[in-house]
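All protein chains of the complex are present and in place, except for one that has been dropped.
Then we have subunit A:
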Amino acid sequence: MRLDVAGVSVSLDGRPIVHEADLRVDDREFVALVGPNGCGKSTLLRTIYRALRPSAGLISVDGDDVHRLPWRESARRTAVVAQETPAELDFTVWEVVLMGRTPYGRDAAADEERCARALDRVGLAGAEDRVYATLSGGEKQRALIARALVQETRLLLLDEPTSNLDVRHQLEILHLARELGVATLAVLHDLNQAAAFCDRLYVMSSGRIVAGGPPGEVLTPELISQVYGVRAVRRTQLVFERLKDESEP
């Protein structure tokens, strides 16, 4: 499994948002995409999962141009956990997770098996009949991860999956995503978190990818001040980690 983004530009309403972006995600790699608000990172991600079309460039998953694949086929390769939460229409958790099977033919028994396993894995076993809209933010994200799981893709895209969560649930979601062991591209806005979780990261600024590589090499004070317009200072401070014993799903 490999995601390749080559020379991709995206415009919205005729306004260029992303300029000639290049990035790649290798099998089982966890890659973060960071940058200031409005830099185009979410737009790029949405173009990868076909919510938008690129005006130039090529996005390929496993060597095939994503935008030329049949819709079902691209959904069998790429799953998305976005901020946009579905279900104003009273779907239950079970129904939301089952939606992950939309790109496949129906096989009721096997699908139920998959859903049950996925819910178990994200720690939502027993919540099947609850109405999705009544879940807490963390539970909603876990349900969406379960949906991505039953979609059985080898590429996972996360669009600021933790932005509405408190610090404990942020860590929980990121750990969960990491432990899935599939290639992951995550748009994150917390630099410390991105640095802690990813194998590599890309930094976007004004629609361009300005740096890429392991977090230790990329996130230099110079780059951060250039991209974010803030001074980065290394100093000792609290670092948040999950308590292994109590929050293991």
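Of note:
Keep this in mind: contacts are C-beta pairs under 8 Å (C-beta built on N, C-alpha and C of every residue); 3 or more make two chains touch, one makes a residue touch a chain; residues count from 1.
Please note the rule applied: contacts and distances are computed from a predicted model.
Here one chain is missing from view; checked against "Aspartyl/glutamyl-tRNA(Asn/Gln) amidotransferase subunit C", "histidine kinase", "Cysteine desulfurase" or "ABC transporter permease", UniProt names that protein "ABC transporter permease".
Within the whole complex, the absent chain has one touching residue among A:40, A:103 or A:215, and that is A:103. Annotation: of A:133, A:195 or A:210, A:133 touches the absent chain (contact as defined above). When you scan A:9, A:43 or A:151 for touch with the missing chain, the hit is A:151. The hidden chain makes contact, of the residues A:3, A:23, A:59 or A:79, with A:79.
Taking the complete complex into account, A:116 is the one of A:1, A:116 or A:180 that touches the chain left out. For subunit A, the residues touching the chain absent from view are 12-14, 46, 49-51, 53, 71-76, 78-80, 82, 84, 86-92, 94-96, 98-103, 106, 108, 112, 115-116, 120, 125, 128-129, 133, 151.
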